[in-house]
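What follows is one structure encoded as structure tokens, with my remarks underneath.
A single protein chain has been omitted; all remaining protein chains appear in their positions.
For chain A:
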Amino acid sequence: MDGEADGSVAVPGSGSDDPSRRRRVHGMLKLYYGMNEEGKAEERPESLDPCDINGPHFDPEVFLNKLRRECSLAELMDQETCMVKQIRSLDSDMQTLVYENYNKFISATDTIRKMKNDFKKMEDEMDCLSANMAAITEFSARISGTLQDQHTQITKLSGVHTLLRKLQFLFELPARLNKCLELQAYAQAVRSHRRARCVLQQYSHLPSFKGIQDDCHAIMDKLAQELRQKFRDGGSSAKDLSECVELLLQLDEPAEELCDKFLSHARSRLESDLQGLEAEIRPYPSASAMKDASAQRASTPAAGSPTDNSPKMSATPSPTSNTDILEFIDRGCNEFVSSLCLVITSYQELFINHAPKGELASKNIPQMANGKLNAFVDDLAARYFSLVERRIQEEKGVADNSLLVRALDRFHRRLQAVTKLLPGSAVPNKGTEIVIRAATERVKQYLSALQSFYMDSLTDVRQALATPRLSVASASVGGGGAHLGGPTSGRDAPTSLPELLSSLSAAILNQIKSVLASVHLFTAKDITFSNKPYFKGEFCSQGVRENLVVSFIKFVCQSSRQFCESAGDKGGSTPPALLLLLSRLCLDYETSTISYILTLTDEQFLVQHHNPVTPVTTLCAEAREAAQKLLNHYVKVQGLIISQMLRKSVETRDWVNTIEPRNVRAVMKRVVEDTTSIDVQVGLLYEEGVRKAHSSDSSKRTFSVYSSSRQQARYAASYTPSAPMDTNLLSNIHKLFSERIDIFSSVEFNKVSVMTGIIKISLKTFLECVRLRTFGRYGLQQIQVDCHYLQMYLWRFVSDENLVHFLLDEIVGSSAHRCLDPAPMEQSVIEVICERG
């Protein structure tokens, strides 16, 4: 304790001393007084050292001996001075401390003495206070004793007073209720009655109370009657109505009945809405009115809100004209859906959320009420949906898809409110189904519109082909701006096939693009139903890709194929140029357009192929097949036209009695002309193709010499019936080494192949016709001339000129064989005649 006091005193004393020094001094003092700092000093090993001058076990003898033994004199001297110095400083420190402590002690003694005096005074005052308090207590006890009686009386009186007030309330109740009834303050009346009801019930055995109760009952019945009346009238607002219901519920009306009434009342109002809607559908508009409306709509495609549209619609002259679908849906949403929501809200408020609070309400009221509500909503919604669907079905024109999409969007969006109100309801799902149906229907309409557009375009192309110079109608259709419903007529007149082809394919492509853009609206981000799984997945892959794009491509291929079949056997109904054009179109589709369109679709609609979709290759194969078929048919038709000319020319002539040939027959020139023009036509759309190398003098090949030599061999041979086959040996050997020619065979997609096909057909016909006739000398010579002429001009069109040579050889050979007097013309004469023209 001393040490502590020491320290604390020493601090103020040594004032300005630096803390380290003070600490050291303090520490040394502690040592001196045997204070071990937190017991550590004892454990210190060095402290056991008897030579440690500061340690507790210091032994001066040992220390001295040690010093004397270890140190030199000089060191001893130093040690001594140092020690003396230390001793001195320690002494002075001790003196300072003693002095300071003494002063403190003196002042503390003074303070204690002073405190002793003050306490004495206080004790006296406290005694006085306690005496006073005792007096007061005594008084108070005496007063309360006197007042006890009066107090109980007052309590009793106040109890009687309240009872009387209650009784008064009860007696006044009938009058009050009547008054409330008069003032139509039903809520107050019900509140009052509720307050009295239990009491009256409890004391109903007393005649007076019984009377009051009866009166009240009568009045309340009347009131309930009136409320019911009001409820039934239905003229009141929804708020009034709900108040009514609330009151009736409080009057213990059966909730179920009320639900029914409420709903039936709501139903009547909603049905009037529905009838209003139905009235808008019922007048089926005349076509002209529809057209007017659509024209107007098309003129203001940006009409955004229904308010924008409504003046327009009212401006339409015909009273029967239909409101457009957006307006219709708007009306449906605003009138029907919103009142339906209102009904649902108030109903839920009344019967479902509030009911359990009523103490008399049975537990299952919410369930019952919910069930009724669901049935009610389902029923009405079903009717609404059927109306909406009817209206959507009327939406046949594909002019402006955005209107329909917006209408559907609004329709769908407003139904979300019902979802929120009635979480378990099937209504929104049904609404989505309607949207899906409408979308599918729309896709179907687009497909048919595309198809009719395609057919219309073909008709135009046909017209353009039929009147090549004067053509006004062209298939050139303005790009995105043009709507379906028929291609517009362009002023320019593209007469050449490539232009027609490019304008046709561009028009179709544009149309597809614009349709895709229109359909794309269904999946736009801001449309509420676009994030439904159907619109994300199936609509894109099945609806758009398969049912629209793929179907259209298939339709194109199929209709092309139909040209080959229905155009029939006569081949006259379809102009050959159209066949050629379509064939090229299909081929272009195969090479590029199909994959382009599908890529475009996939990109636009981010089609995720959950279901297997028609691969591009299948479509390409189909297109190629169609192209092939068309081209084959083209060859057949053109071949037939030339064949007919040749056949007629052979069949109608008397070849036995003909004059010596002086000219090439006109029909041959015609054949060459036609072939040339076909060549030009095909060349416009198809590449040249490969042909075998020509011999240098193809046109001059003297095939007649060869065949006539053959003829001579044939006829020079003596008739030897015993040796069959040798007369035809040469011809047969020739045939053995030449390849069999398929006349109506498939052609390749190039000009040379097409021309080869046509010429093959023509010459084979020529051959067969020649074989059916009998020739005189000049008949044969005429054939020789004709064949030479054909030889001169036809070789250039075909892939393998030997083919022409072979067939012409056969013709001349056959006619020589069918000749009564086979005397072939001199080759030089033939050449002269042919060169003369």
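Heads up, the rule we're going with is that a contact is a pair of C-beta atoms (placed from the backbone, for glycine too) under 8 Å apart; a residue touches a chain by one contact, two chains touch by 3 or more; residues count from 1.
To be clear about the criterion, contacts and distances are computed from a predicted model.
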item: Among "Auxin-responsive protein", "Sodium/hydrogen exchanger", "EARP-interacting protein-like protein" or "Very-long-chain enoyl-CoA reductase", UniProt-listed name of the chain not shown; value: "EARP-interacting protein-like protein"
item: Residue in contact with the excluded chain [from A:67, A:199, A:417 or A:656]; value: A:656
item: Which residue of A:76, A:509 or A:743 touches the chain not shown here; value: A:743
item: Hidden-chain contact residue, picked from the options A:640, A:783 or A:803; value: A:640
item: Positions on chain A where the hidden chain makes contact; value: 568-571, 640, 656-657, 715, 719-728, 731-732, 735-736, 740, 742-745, 764, 768, 771, 774, 776, 817-820
